[in-house]
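Every protein chain except one is present and positioned as in the full complex.
For chain A:
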């Protein structure tokens, strides 16, 4: 066996970190994500993993991967920037919400109370990272003809995926009809429903390049704590003073 093989997959370590964090006093936990741009291959698996996990409808995306072209021909390179919600420690979106439907929870995760949100979209306008999208009630199967068959047709096709209730925020949101979260602002929530069940966020586990790291930055033993000490660390738009909880490695 070659010496270059890792002794432990980072997912295993992060899983252990997560278990430890869940045993700590929740008030002292600060969930943090670190994304290594040097490792990201732009496969978009995180985007799709997130869409599947949260049953996101068309036009709603929590974690797109921005593709950038750097340099001029022939010295051209491609760079990828996965962009979840930054879960800012000084979030501009929560301040503008007129009905306190969005706020940072005890662990610093910015959440949306779907049953309180009035859908004014002021938070979408205020977010400097365009990390929020509104659910306009779109369906993937909108254009599918409704055939009487059991196997084919809109109804059957919808039931196989998009009519499944989403489990965001640890609740079963009803099958898509007219109720929330349709009409609401929606965003990445670090898969809080998975965390509470002892699972890492979907984007972390689906990252084929192991470029996304997650954990409690207040835990000196955690992987993210160590990564944050790297000189490669940067945040998006630091000049705005939002203090994101999502960090990048150059």
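Here, contacts are C-beta pairs under 8 Å (C-beta built on N, C-alpha and C of every residue); 3 or more make two chains touch, one makes a residue touch a chain; residues count from 1.
Keep this in mind: contacts and distances are computed from a predicted model.
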item: Among "Carbon monoxide dehydrogenase", "Molybdopterin-containing oxidoreductase family membrane subunit", "Polysulphide reductase, NrfD" or "Substrate-binding domain-containing protein", UniProt-listed name of the chain not shown; value: "Molybdopterin-containing oxidoreductase family membrane subunit"
item: Touching the absent chain when the full complex is considered, from A:13, A:39, A:116 or A:243; value: A:116
item: Which residue of A:9, A:138 or A:221 touches the chain not shown here; value: A:138
item: Residue among A:61, A:104 or A:235 that touches the chain left out of view; value: A:61
item: Touch criterion as defined above, residue of A:12, A:52 or A:125 at the omitted chain; value: A:125
item: Contact footprint on chain A, counting only the chain that is left out; value: 47, 58-61, 64-68, 81, 83, 92, 95-101, 116-122, 124-130, 132-138, 178, 180, 182-185, 236-237, 240
